[in-house]
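A protein chain is absent from this complex, but the other protein chains hold their places.
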Amino acid sequence: MKVLVLYFSKGGNTRKLAEAVSKGVEDVEGVDVVLKHTDNVTKEDFISSGGIIAGSPVYFGVMAAELKKVFDEFIGVRTQMEGKVGAAFATSGDPTGGKETTMMSIIQTMLVYGLVIVGDPMSATGHFGVACAGAPDRNTEDNAIKLGRRVAELAKKLAG
Amino acid sequence: MKVLVLYFSKGGNTRKLAEAVSKGVEDVEGVDVVLKHTDNVTKEDFISSGGIIAGSPVYFGVMAAELKKVFDEFIGVRTQMEGKVGAAFATSGDPTGGKETTMMSIIQTMLVYGLVIVGDPMSATGHFGVACAGAPDRNTEDNAIKLGRRVAELAKKLAG
Amino acid sequence: MKVLVLYFSKGGNTRKLAEAVSKGVEDVEGVDVVLKHTDNVTKEDFISSGGIIAGSPVYFGVMAAELKKVFDEFIGVRTQMEGKVGAAFATSGDPTGGKETTMMSIIQTMLVYGLVIVGDPMSATGHFGVACAGAPDRNTEDNAIKLGRRVAELAKKLAG
Partner (left out) sequence: MKVLVLYFSKGGNTRKLAEAVSKGVEDVEGVDVVLKHTDNVTKEDFISSGGIIAGSPVYFGVMAAELKKVFDEFIGVRTQMEGKVGAAFATSGDPTGGKETTMMSIIQTMLVYGLVIVGDPMSATGHFGVACAGAPDRNTEDNAIKLGRRVAELAKKLAG
C-alpha cells in the first residue's frame, strides 16, 4: 500500500510541510510514502496509491495553478481513483488569509475524483487539513505527521 | 450499525430526497437507517450512528439555519464523532444556484466534526452529493439511493 | 445614508470586533452606523441601509445559526437589497481553522441577496474580511476600522 504526498513549492515551505506529512505516512506499518513534486508526479503514482495528500502554497485563496494542472491533466484516471483517501495541506507567505480556502479548493477537486476526504485529526486541530504561515514550526510539523498517519491508517483500512 | 439521515424540510422536497437516501442505507445488510427531521434529532442519534447524511433546502447558498442549529448545539458530542462517515444532500426551490455551496457548507461543518467525507458515487454524478431543483425525479432518487448505499457501506467497513 | 453592522456574539469577541467595524463606518462623513445584535435587527434595518457588514463567531466553519436565521427569515426583502454593499467579519474561539470559510459563507449568502461584495482593503490584509482568534487586538481593530470605512465609502459612492 502506497500513499502519495504531492506538493508544489517554490520557496520551500510547502516542501517542508510535505516532508512532515510524509513522516506520518511512514509511521504506519505496511504503508509506504511516495513524495512527489508536481513536476515529477505521474498518473501511475495516482493509480498505484491508496491515498493522496496534496499541498499548495496559498496563491490568491485557491490552490496554485501548478497543482490544479496535475488534477486537470490526470482526468483520464479519475474513474480509477474512487474510494481512495484524500486530504490537503497549505502554506502561506504571510499570516493573512487564504489557507482554508486553498485547502477547500483541493478538497473540492478530490471529491470530484471520488476520494474519501479527511481533515487533520482532533489531536491536531480537527479542521480542514494542516496549514501554516511561513515555514512550519515544530507544532505544525507534529500536526502534519498526525495528518499523514490518519490518511495512511484509513487507506490501509479501506484496502484491507 | 446505524446511519443517521438528518434533514430540514418545509415544503417536503428535502424530506422526499431524505427518504430516497434512507432507502439506500437500508439496502446495506447489517445497517439500519435512522431518519430524523431537525426538530426531533438527539445527541444520542449522533453518538450511536456510524455515519450522518445531512440535507437542507437551499436558502441563500448555505444550509438552512435549522440544520446549522443542530450542529452548533451538539458541539458537546463533537469529539465522539471523529472517524464516522459524513455526506450531504440539498434541494432548491428553483433551478438557479446554491445547491453546491449548500452541500459544501454541510461538508465543511462535518470536517470540523472530524467526519470522513464522501460525495455521491461516480455511478450517480460523482460530485459533492445529491441535489435537485424542486421535487426529486426518478433519476435523482436513484442517485440518492446510491449515496445512501455508499455511506452505509463505508460506515460498515470503518466500524468492522 | 446608513450602514448596518450586524453581529451575533455570545462571549463578546464578535461584539468587540463589530464595534471596531462601526467606528470605521462612522469615520465616513454623511454615513451613520446602525449596530445591531441578531436578536434586535429588523427588516427595516436591512431596507434602510446602503450596506451590511455581518459578523459571526466561527462555529464549525460556517456562520452561526443565529446569523443565518436572520438572512433566511428576511427573504421577503431580498429584492430590495440588490446593489447595496456587503462585507463579512468573524472571530474564532481558538487559533485553528474556520474563519475564512465562515466569512465566505456570509459572502455567499450576501451574493444571493444581490449585494456588491468587498473584502478588507489591502491597507488591512486584502483578503475576505476581518477576523481574529479570541478578542481583537489593536491591529485587528485597526483592520476592522478600515473595513468599516471601505464599505461606508463604497455605499456612499453607489448611492450618490
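We just call them A, B and C in the order they show up, numbering each chain from 1.
Following the convention adopted for this analysis, a contact is a pair of C-beta atoms (placed from the backbone, for glycine too) under 8 Å apart; a residue touches a chain by one contact, two chains touch by 3 or more.
These numbers were taken from a predicted model, which means no experiment stands behind them.
Touching the left-out chain: which of C:Tyr7, C:Phe89 or C:Phe128?
Touching the chain that is not displayed is residue C:Phe128.
Just name the one of A:Leu111, A:Ala124 or A:Leu154 that touches the chain not displayed here.
Result: among the candidates, A:Leu111 touches the missing chain.
Which residue numbers on subunit B touch the omitted chain?
Those residues of subunit B that touch the unshown chain are 61, 96-101, 104, 125-128, 131.
In the whole complex, what residues of subunit C lie against the chain that is missing from view?
Residues 78-79, 82, 104, 107-108, 111-112, 114, 116-119, 121-122, 126-128, 154, 157-158 of subunit C touch the chain absent from view.
Across the whole complex, list the residues on subunit A that are touched by the chain not included here.
Its contact residues with the unshown chain are 59-66, 68-69, 71-72, 75, 97-98, 101, 105, 108-109, 111-113.
Convention: only the chains that are shown with their structure count from here on.
Taking shared residue numbers divided by all residue numbers at the interface, is the value for subunit A and subunit C over half (same) or under half (different)?
Same-residue interface.
Where centres are the averaged C-alpha coordinates, which chain has the largest centre distance to subunit A?
C
Suppose each chain is reduced to the average of its Cα coordinates; what separation in Å results between subunit B and subunit C?
Each chain reduced to its C-alpha mean, subunit B and subunit C end up 30 Å apart.
In whole angstrom, what separates the CA-based centres of subunit A and subunit B?
Roughly 25 Å, centre to centre.
Taking each residue of subunit C in turn, which ones touch at least two of the other chains?
Residue numbers touching two or more other chains: 61, 97-98, 101.
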